[in-house]
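So the structure is just underneath, and the comments pick up after that.
Only one protein chain is missing; all other protein chains are in place.
Labels run A, B and C following the written order; every chain starts at residue 1.
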Amino acid sequence: MPGSTPVSAPGEELAAQAALPAPARRRRRPRWLRNIGLIGSALVLAAIVLAALAAPWLAPHDPYFQSLNDRLLPPYFVDAERAVPAHPLGTDNLGRDYLSRLLYGARISLLIGFFAMVVSGLIGTLMGVLAGYFGGRTDTAVSFLVTTRLSLPIIMVALAVVSVFGGSLEVVVLVLGFLLWDRFAVVMRSATHQVRGREYILAAQAIGCSVPRILWQEVLPNVLSSLVVIASYEMAQAILLEAALSFLGLGVQPPLPSWGLMVSEAKEVMLFEPWMIMLPGAAICVLVLAINLLGDGIRDLTVPEGRA
Amino acid sequence: MRFGTLAAALAATLLATGAARAGPADNSLRWASDSEPANILPYYNNVREGVVLSYLAWDAPIYRDPASGEYRPHLAESFKLIDDTTIELKMRPGVVAHNGETIDANDVAQTVNAMLDPANKVIAFNRISWLKGAEAVDDRTVRLTMAKPFGPWQEYLTTLAILPGDLLKSEGVEALARAPVGTGPYRVAELSPGRQIVLERFDKYFGGAKGAASIDKLVFRRIPERNTQMAELMTGGLDWIWRLQPDQARNLKGRRGIRVVSGETIRIFYIGLDAAGRTGREKNPLTDLRVRRAINHAIDRPGIVRNLVGEGAQVLNTPCHPEQFGCTQEGITKYDYDPAKAKALLAEAGYGDGFDITITAYRERPWVEAIIGNLRAVGIRARLNWVQADTFSGDTRAGKVEMGFGSWGSTSLYDVAAITTYFFGKTPDDQARDDVVAQALHAGDAATDPAKRQELYAPAIRRITEQAFWVPLWTFPLTYAMNEKLDFTPSADEVPRFFNSRWKQ
Amino acid sequence: MLRFAVRRLLLALAVAFTVSAIAFMLLRLSGDLATTLAGQEARAEDVERIRQQFGLDRPLILQYGDWLWRALRGDFGRSLFYPESVGALIRDRLPNTALLASLGLVIALGLSIPLGMAAALWRNSWLDRLALMLAVLGQAMPNFWFALLLVFLFGMTLGWLPISGTESFANFIMPAMALGWYATPVLMRLTRAGMVDVLAADYVRTAHAKGLPLRVVLVKHALRNAVVPVVALAAVQFGNMLSGSVVIETVFALQGIGYLAWESISRRDFPVVQGILLVVALFYVVLTLLTDLLNAWLDPRIRSR
């Protein structure tokens, strides 16, 4: 290990020092403003959300307008000679403007990623915390549910759901939400389990704190970092899984574009026209990176200074 | 300089891998497809690869020459109708199966009767369901009884693969499926579903109409991912792949050592319309002839064919492939691409503002999207209902489909009976339910005189186009990519005949 | 301990049969088996005949009951498509997927634990950022894309590894890389999060004060406490790899259980689906059991409860 930096806790004294009343302290910008990752990711995320909202005004073309004679035009950065000014990012296999589809696709991907993550997060966290905290029968019941869920292949559930309900945005969100909660549950269970025996939880119990209050105040902050990691991961998962579902006909209905769907569509020509998969792929990467950094930033804010 | 060396090294590796695995060296052929028959017995699968393998490892009494379209005696020396429902086959003497068993009239009778036995749970029913039974008259003569007078009997006879009767009786169907024995030009040397099926040339093959095979060994691999197939082809791990999309074909074409061939097939694409109003929709636009014609005019078939379907495809105007027996192209109504006319027809029908409709589909999504785009342009707001193939069939039969985008390969049969009667003969799949059409088609099916059949079918075909019951879209070209040293001729029935292929020196 | 294990196994059986009932319903809801069996170009009357031959026209509950009754006696039936028993099919394909998933897990842990530790040690350094980027790239890149990039690099350009097939060990390297790469991000980030918390713990400072070598402090004292949630998740990831390696098996044409499951689901070969689900459910339960045991070993406080 180069530098051989001993990494250790600064100890309580440091925290005490930092928390000293400071009449002489200069006025500084609030703490969150100085976290570059946080600001950067928030800005990127805001930009994506804005682009999604303003797609009708930003998009140079109707994202549904096809022109078979102009299909598979390359973007400028790939082949400046064949590219045309009307389609700076090229066109897809039906001659639809790729930039416009990317902008409109942001809407679907954001909606699906966010809400599917929220739904699965709520279910998974609740189950995991209950199982980890109460143990015993509750734990058995939850592991029964988790194992049942894990044993059911997503595709099978999706096929059945689409046959019964048909495909729509709401169905996609719910299907993904009900399918992706397992990681939340598993991680929350073991994290809660670990935290449960700690003295401060016992102490909180001993002084008669109500159980939900203990869970909310003591357990959640302790597992927040794991939670943020899983949440950002699941959001990316939801966005990508939507692509797979779209191909089964469960996803959003065409010609509505989503990034995941665009990635899947580009697969057929990825050996020859790699830019087609790279553009929506990069969009997903940027979105997920922003979500991750935002998660890290928020986490750093919630942990006392000097610790996180 | 260093990059040059590196590139040279890479090229050398590439070539080395290619040389080590390519087919010409050991006179073998490695081919791959995206699906495979779970059960290799001809009567127990319904995938195209299964048909291909059945041609390689088994034989039928007669063989249809893909070039001339002629029916030639194969396992049988001669074949004839002795009455409306009885076929008599004279079997070729001295044919042996891969296990050495002699194949004669008894095997034909045993095969037919065993496959008709419900206990054997045949899946590819259309190979056999036109027959009622078979009886061996002597060792070389067998009589097949048809369920009813059936015009295209010769065509169907080409798919009646003969299994070794003794083995079938002693081992049972399942054991035979695991250790298959046939009479074909190749014998199954290794059967490992999911991995590979290895066929080796059968040296005692009788030849017949198929002729003697040239390539020693055929290795079939199921590779579901097209990109992987192309990668294997480009590095010499495979010698032959098919079902390439036009964009893939275009890009593969320039590669060294690779030949891309497109071939017409008798598979067609169509949109079925709820002309009889079976969906029960109120104020159903599809029951209006003007709307059906408008839809026909609205779809830019030439444009889609040129840009998306690819080389070898042609615009289709009839509810059958022009190559199929009875599929007249004379006197039919053609609908050219004319959005203005489509709009006018819609306005005339009272749909000046267009209407909403569902289009159900299960394959070729980009094509469907292109069609939806065309329909939008004339005001028809089509919503895609993407389903599985079985749901598509089921829903169509249940009369739940408004517009159904489908494809039909007529099980490679060159006869209108395998397609038009299926869709317009008052069958559950018949969305038009037109008595005139259905009667004409059934009469044509039952007749056995070819000229008479032609005459009976023609008015039905004309009426279907005139009434615009369907939107015939285009024919489907198959695109193959292969090692350029392979001598391979595609055939329109979607059955690559590797027993006629060889390696060029 | 034994009671614990027995309870887990009972749970496994409960899960297996719940899953089998749900699966049966779902498969029937999602399409028509007779039509699939008969094939796309079969006549409607042929479909009906097949429906009768296979007994698919009987009430669903009877069909399920039949299957269950035989399954309870250890007979999981025969595939409706393959001329094989379900057991033989699974025996044939499970080892390939198990090897693939194990390799994938080894790669994932081999990448994620050191990277996650390094990222936690040098927090907010370029290394941390790089690891985060890799993680994001890993989770935002569709796995077929990454798999095909591997094919392009190692299979086509370098020619080091066979592109597809199941023939040799070399065939498993690229698929395992793709599978492992896919599981790495979340494990790595979880390791990092755990390490960040643990590195701030007093007992790690104690370990430093004891003058132990850095690697002992990091591995024995820090990592061991940080990996508890990682282990739990790794088990889930392993399970997911086992049943969810469809895409990878598709790209690399690997003869495994994932593809078999997918294929059987899409053509409603329910005896095979049921068999696979049963195996997967049992596997998850065993995996959870092992995870709990491992975590109990890692964290004695869990044990005493």
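Operating definition for what follows: a residue touches a chain if its C-beta (ideal position, glycine included) is under 8 Å from a C-beta of that chain, and two chains touch if they have at least 3 such contacts.
The working rule: contacts and distances are computed from a predicted model.
Asker: Identify the UniProt protein name of the omitted chain, choosing among "NADH-quinone oxidoreductase subunit N", "Formate dehydrogenase beta subunit", "ABC transporter ATP-binding protein" or "Heme exporter protein B".
Answerer: Listed in its UniProt record, the absent chain's protein name reads "ABC transporter ATP-binding protein".
Asker: For the chain left off this view, which of C:E45, C:D66, C:E167 or C:D202 is in contact with it?
Answerer: Checking the options C:E45, C:D66, C:E167 or C:D202, the one contacting the hidden chain is C:D202.
Asker: From the list C:P59, C:G74 or C:G211, which touches the chain that is not on show?
Answerer: C:G211
Asker: Would you write out the residues of subunit C that touch the absent chain, in ascending order?
Answerer: Residues touching the hidden chain, for subunit C, are 201-203, 205-214, 216, 220-221, 224-225, 298-301, 304.
The rule is short, and it goes like this: only the chains that are shown with their structure count from here on.
Asker: If you tally contacting C-beta pairs, which comes out ahead, A-C or B-C? Let me know.
Answerer: Of B-C and A-C, more C-beta pairs in contact link A-C.
Asker: Hey, how far is the Cα centre of subunit A from the one of subunit B, in Å?
Answerer: 45
Asker: Report the inter-centroid distance (CA atoms only) between subunit B and subunit C in whole Å.
Answerer: The separation of the two C-alpha centroids amounts to 37 Å.
Asker: Per the centroid of Cα atoms for each chain, what is the distance between subunit A and subunit C, given in Å?
Answerer: 21
Asker: Which subunit C residues touch at least two other chains?
Answerer: As it turns out, subunit C has residues touching two or more other chains at 30-31, 144, 148, 152, 266.
Asker: Going by the touch rule set out above, which residues of subunit B reach two or more other chains?
Answerer: Each of 227, 231, 388, 391 in subunit B touches at least two other chains.
Asker: Considering the complex alone, what residue numbers of subunit C touch subunit B?
Answerer: 30-33, 35-47, 49-50, 52-54, 79, 81-84, 92-93, 144, 148, 151-152, 155-160, 162-166, 250-253, 255, 259-260, 266-268
Asker: Okay, in this complex, where on subunit A does subunit B touch?
Answerer: On the subunit A side, the touching residues are 64-66, 68-69, 71-72, 93-94, 159, 162-163, 166-167, 248-249, 253-255, 265, 267-273.
Asker: Spell out the residues on subunit B that touch subunit A in their complex, using ranges where they run on.
Answerer: Against subunit A, subunit B makes touches at 226-227, 230-231, 245, 247-248, 251, 300, 303-304, 306-308, 365-366, 368-370, 372-373, 376, 383-388, 391.
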